[in-house]
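One protein chain omitted, others in place.
The block that comes next holds chain A.
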Amino acid sequence: MTDQTANAPKETPLHSVHADLGASFTDFGGWDMPLKYGSELAEHRAVREAAGLFDLSHMGEVRISGADAAAFLDYALVAKYSTMKIGKAKYGVIVNESGGLLDDLITYRIGDEEFFIVPNASNTPAVVTALTERLQHFLQAVAPGSDVRLTDESDATALIAVQGPNSEAIILRALDEAGHGEFGPRTGAGDHAKAQATDDANGGATSAGDDTITIGQAVRELKYYAWMPLTIAGIDLMLARTGYTGEDGFELYAPNIGATRLWETLVTSGVDYGLVPCGLAARDSLRLEAGMPLYGNELDQNTTPYDAGLGRMIGFTTKESFFAREALAKRGETEPPRVLVGLTSEGRRAARSGAAVSVDGAEVGIVTSGQPSPTLGHPIALAYLDRDHAEAGTAVTVDIRGKAHDFTVAELPFYKRPAH
């Protein structure tokens, strides 16, 4: 298992923790990752009803810094980044020269001159290569004399996610019991920069005035798709209110060296809150219920942002020039023939990736992901369907191992967490 030959799957800093927990492992994007620890359905339900703990350290982390970092990202990626506020996160994509999707990414703005990009594990080498090439071109031809640096921090950075309705309580408990760290203002003037360190990590009532809030209060007030710096158990980390489950939750980026301690601190803090470790099986069923695309299933180099319903994020009106602008504009002249939709069934058989979708015996699309929904109790799927048959409510059939099964086109997401 620990053979470090060229083709051996990579291991995260938490691999031995997972092995001790009795995890079943699977090769995912070249990484030996926990698939499940016991029952993947129990793990799925824990995230919907309480909380789940995920090791996502296989994901990549690329830091872009320098006075012209924002201008470079505006050039290299399709959306506009220079207008992002410090402390915010943004979902986006990177395309190849013909406008096909190289990856989908989350980008965090760290400061005026600093961004932190998170690509998928299997795509990280390709994203780093593409960004490096684009940076060379940017410095030579687009904006000579610019100040931009790229650092691939993937191999040094761990990512642990706490997802589910009890996530906030678990983070607050971790701060209360293992925190006592500083909460200094970050570079620049973000949403939370006015928060000051206090000894009271858990009692918002002691706010001294307009300019001072406690760490606990800052965590509670942290918005979806925003991040703040935090210290838990002596580990300096980025706490982001982001996720891939459809629930409230956090993603914690920390140096590898702190990964095990952070994991164990969160496990301890989660004891009273039903926190269970969750593998990639639950991660996949959770994201599918939330209607979120998975690169390799719904997204690949043959799909464009338009196909995936992400055409609106392309900065045609907000940016002068950017990588693959002409190719994207050309592909945007005609509507994509197929669109990404949801399918549901009242039967018991799940449609799987690759299954053909038909209307009146004629093939109109293909399933990209599908399985029984643990929360909803019936099969759900994502599929690319011909535009003419993509309206919610349309009756279709899916070929499941040679037999036609009835499905209905459904609005996404399949599952939306209850408002509170």
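In this text, contacts are C-beta pairs under 8 Å (C-beta built on N, C-alpha and C of every residue); 3 or more make two chains touch, one makes a residue touch a chain; residues count from 1.
Everything below uses one rule, namely that contacts and distances are computed from a predicted model.
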Review point. When you check the chain that is not on display against UniProt, which of "Heavy metal-associated domain-containing protein", "Formate dehydrogenase, alpha subunit", "Glycine cleavage system H protein" or "ABC transporter permease" does it turn out to be?
Key: "Glycine cleavage system H protein"
Check your understanding: Which is it among A:10, A:261 or A:352 that touches the chain not included here?
Key -> A:352
Point to revise | Candidate in contact with the missing chain, chosen from A:255, A:311 or A:372 | key: A:372
Review point. Which residue from A:12, A:154 or A:285 sits in contact with the chain not drawn here?
Key: A:285
Review point. Which chain A residues touch the hidden chain?
Key: 22-24, 36-41, 281, 285, 348-350, 352, 371-372, 374, 400-401
